[in-house]
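Here you go, one structure.
Selected chains from the complex are presented in situ; the others are not included.
Order of writing sets the labels: A and B. Residues in every chain begin at 1.
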Amino acid sequence: MTHSDLSDVQVRVRALESALVAGGHVDPAALDALVETYETQVGPHLGARVVARAWLDEAYRERLLGGATAAIAELGIRGRQGEHMVALENTPTVHNLVVCTLCSCYPWSVLGLPPVWYKSAPYRSRAVSDPRGVLADFGVTLGSEVSVRVWDSTAEVRYLVVPMRPAGTDGWDEARLASLVTRDAMIGVGVPSGAQTPSRPGSRL
Amino acid sequence: MNGAHDMGGVHGFGPVVPEVDEPIFHGEWEMRVLAMVLACGAGGRWNIDMSRFARENRPPAEYLSLSYYEVWLAGLERLIAERGKPDRVLRAEEVPAVLARGGPADREPIREAAFAVGDRVVTKNINPVGHTRLPRYARGKVGVIERVHGFHVFPDVNATGAGEDPQWLYAVAFTGEELWGPDGDPRSTVCIDAFEPYLDAVR
């Protein structure tokens, strides 16, 4: 995008906001509050807590897999673009990957706003037709024994990937485990950041 | 509509290029667009399906040349032009509650679901010029009901303003080979969320 184009967009945005505020259609303080929410409050640290809890607490894990929206709400996490959550558990033989080919639906309530690549044409086009190629773009290689399950978010259901717990984390508490859970791992294009070796034999993820 | 937004399986876009240490917004104007879309969306003049259609329903070259928040801006401008500025104002103090509530799409079922987990179904071949959430790559394809999500607002109708017309919603799994033929990944499946009107039973 050229500089002059960007200026055009900025001018349009300012003109629209001015008109909406001047006409009393929008409360400027509400706009600030909305921005502040997604800049400082909502983000992948929320999903990481959910994943870490599932790793630690077998009963919670079962509730999460059986009804994610309620299980996530137990931790006080809920809201827009997370009204209908489904948790997808990775295993040594199944790897889950989430996309929205039609727009860019994303579980805001647990991951915050999506990164640009998630909204980009390369990801949206290839995640469903060449998921292993997409994973390779992220440096992730799956063994041939691992099948990939791609979830195209074509309705109002939002998906959260529960990655496998890394080996060597026995005895870690929830906060320490959560620190390993990256945003990319919860979309399915990464692995927990501390994962040197898989938690179970036979997997190369 | 069969628009440029319906990207599944299209070639030529190149590799995925993640940005290192990506900020949440790239510029002040993106923040303001996000916030205006949310604030105006709470204004009651349109619903989320109308918003999606306002974004996607544009010439393919235009859609593909705009960034994500530019598409949002263009959609918002169109919605306001066509449906008016919001008359219900979202106040700052309401923001936490409104975001926490979100916009649930599930409704009380008024009939039984036609399909159950494990049923084989075939997606319809529809090509409406209006809004639909059945992507082109998954039309006329045989899959298996993987989950029954519930009874949800039907976007194809809700986007037109003709009411919510809720329908049973399912996750339907397709093999890579079913979707892409010999060019598919035999060790992958793709699940879409499909509304009952998109599906026929496979005997």
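In this section, a residue touches a chain if its C-beta (ideal position, glycine included) is under 8 Å from a C-beta of that chain, and two chains touch if they have at least 3 such contacts.
Since the model is a prediction, treat every value here as computed from it, not as a measurement.
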item	value
Overall stoichiometry - one representative per chain kind is placed in view	A x2, B x2
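Assume only the chains that are shown with their structure count from here on.
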item	value
Mean-CA-position distance for chain B and chain A (Å)	17
Chain B partner contacts - residues on chain A that touch it in the complex	1, 6, 9-10, 12-14, 16-17, 19-20, 23-27, 29-35, 37-39, 43, 78-84, 86, 101-104, 109, 112-113, 115-117, 119-132, 134, 137-138, 144, 146-157, 184
Chain A-touching residues of chain B, taken from the complex the two chains share	5-11, 13-19, 22, 24-29, 31-36, 38-40, 43, 52, 55-56, 64, 67-68, 70, 73, 76-77, 80, 85-87, 89-92, 94-96, 98-106, 133-135, 137-138, 147, 149-150, 152-153, 155, 169, 171, 173, 179-180, 183-185, 187-195
